[in-house]
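A single protein chain has been omitted from the complex, and every remaining protein chain is retained in its original position.
In this document, chain identifiers A and B correspond to the written order of the chains, with residue numbering beginning at 1 in each.
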Amino acid sequence: MDIRRYIIPRLIQFFIVIFIGITITFIVPRITPIDPVEAVINRIMQYGVYMDASSIEQMRATLVDLYGLSGSVIEQYGRYLLRLVSGDLGPSLSMFPTPVTEIIYNALPWTLGLLLTSMMISWVIGNILGGVSGYFSEKKWSKAISMVATTVYPIPYYIMGLIMIILFVYLIPLFPMSGGFSIGLTPSFSLGFIASLLKHAFLPALSLITIGCGWWFLSMKALSSTTKSEDFVQYAEASGIPRHKILFGYVIKNSMLPQVTQLALQIGGVFNGALVTEYLFSYPGLGQVLYIAITNGDFNLIMGISIFSVVAIALAALVVDLIYPLIDPRVRYS
Amino acid sequence: MKAILHIEKLKAYYDVKAFGVDRYVRAVNNVNFDVSEGEIFGIAGESGCGKSTLIKVLYALNKPPLTVMGGRVLYNTEGGDKNPLEIGSKELQKLRWNFVSYIPQGSMSVLNPTIRIKKQFLDVIKAHHKGTDAKEAIKLSEEHVSSLGLPREVMDSYPHQLSGGMKQRVTIALATILKPRIIFADEPTTALDVVVQRGVIQLLKHIQKELHNTVIIVTHDMGVHAEMADRIGIMYAGKIIEIAPTREIFKNALHPYTQYLIKSLPKVGDKTPKASAPGAPPSLDSLPNGCSFNPRCPYAKEDCYGSEPELRKIKAQHLVACCVAEEAKNGKN
Partner (left out) sequence: MKKIERDSIKKSLVTFKDVMKHYRGFAFGIVFILITLFLAILSFFSPYDPRIWNAVPKDLSPSLTYLLGTNTVGQDVFWLLTFATRNSLILGFVTATVAMVIGTVVGLVSGYKGKVTDKVLMSINDSFLVLPSLPILILIASFMGARLNMVAMGLILSLFSWPWSGRQVRSMVLSLREREFTYMAEFSGMSMFKIVFSEYLPFIIPLIFANFINTILWALGMEITLSIFGLSSLEIPTIGTMIYWGMQYQAMFRGIWWWIASPVVFSVLLFVSLFLVSSGINTFLDPRTRLQRLRTIGREHEERKEVRPE
């Protein structure tokens, strides 16, 4: 495979995505009616802090500087990009002077854990179930599961979370409704802590996994049904290869390939879902942080999370793209 | 000599159900003939006459909506006569590839794109001889492939790395690895260029000579039949309408359709304009009454619109399904 010809366009696309995302994040605060500086000052005054005219002016000047709002737009953009490249996302306004990056890094492991596990599990289970179901698409059980998946998949993440809460917190009280782990426990590698961790993560994960499974199931089922009638599957059946071998080695193996590409496109959507689900369950990930940022009017934090998300997701998509040749021999040996 | 393949009153239709209404496409419409051991039997006809469907049914590859409506097929195996359409899937599995194998139409895409050729061989061999050691199986495949004149590197390749002709030869190798008694070949030369075609034909003939087995080859290309077939069966609108040794067909066709077919073949040096049969073959879901050829037949008489003619022996080794031909023969006597 001509590595350069494969990698370089994708790298370029990666940078373009980030560029567009960052530019949007730059433009938005400057064209919307809210003046962040005034908003922050208002907020500070709301807290009952009295400031005389000169203090307000000083505050204003500091904030303008902080926000990089001095100078022409081009200058601001330049400074903005420089700041970003050095990994500086500015300080949080509601938790001044904690840097935004620190807040993100604290919340990140929770979101990452939730996101990765639920994506992994729903991708694997959804695809295998969908593959088998597509191969046996005439059977009753196959149609039954399809119906379930069809009702589950369009449900928005938040509502699914609510349903989980209604079912497993109210009707059958099995799981806690909020938090990352029980109050009072200290993080350690003890069994007790890990158990608490899992218990708290269960419902948020379940809600993401259910919808994910629904989606992967339906798309894989459709793929597997079409693959089933491809020439090489018919031929394998004609040459007497046993059904289970055809199902896994021929049908599923070939249908998996587009599903890997899909993974790259789906990451953004599941990320959104994770944010909302975390908010609902007060799970200490980025979703929760985002909500706090919104209620506190912490524009820096909001901007920081946006930029971070753009980079993270673009990176994830790039990684999936780069892994693809390893599994598709048609791309690897061409 | 007993026939190794016996086909009797075979009917297979595509049952296309939509919104509760049945529509039948009569792809195989009362086919009767026998094939002797060790011969190369060609089945010729235009596209859409049902020959590929016939082969599928003979190999018991029919799946809904293709339904066998009647008749039977008998394989003359060592364990007695077996009808592939009636025996259970376990027995069919034993017969497949060991006794009878199949080279599909359009070999371009019949190999699994994500596994290497040697794995494809391994899968097939293991399917029929479960306990085989993987290394041995691969070695066997490599030897077989070389003996057919294919380079060793083919085994380690993925299908997309091979040319069309090479893929076709691989499927021929796959079909013959377990040395079957009958080989069904469905359009093995279509979509290949002429030079590669010749290679494939030579390969098939070579195999047949080595294994002394029976080959049934389906193609619309009369040139291929001329090169390979001992006997040819002409198929039209789901029926075999004429069977005769190759030379007979080319020199002395008796059915009006066959005559048109032969007349339309180009010959080097012959610059006369070719006439083809007027009109077009009937749609297989709405066949005319009586003989299916009567809308286009220049000799059609009253009888032709009444009942469908049966395949009857007109001369030694020469069978025709046509009232006009029969009358001509009777007239001569």
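FYI, a residue touches a chain if its C-beta (ideal position, glycine included) is under 8 Å from a C-beta of that chain, and two chains touch if they have at least 3 such contacts.
This structure is a prediction, so every number in the text was calculated from the model and none was measured.
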Omitted-chain contact residue, chosen from A:Leu129, A:Leu206 or A:Leu275: A:Leu275
Contact residue for the chain not shown (choose from A:Tyr77, A:Phe136, A:Tyr158 or A:Phe248): A:Tyr158
Residues of chain A in contact with the chain not shown: 13, 16-17, 20-21, 24-25, 28-29, 32-34, 36, 150-151, 153-159, 162-163, 165-166, 170, 264-265, 268, 271-272, 275-276, 279-280, 290-291, 294-295, 297, 299, 302-303, 305-306, 309-310, 313-314, 317
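One rule holds for everything that comes next: only the chains that are shown with their structure count from here on.
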Rounded Å distance, chain A centre to chain B centre (Cα mean): 56
Chain B contact footprint on chain A (complex, rising order): 230-232, 234-242, 245, 249-250, 253-254, 257, 328-330, 333-334
Contact set on chain B toward chain A in their complex: 59, 61, 93, 96-97, 101-102, 104, 106, 108-115, 123-124, 127-128, 158, 160-161, 171, 174
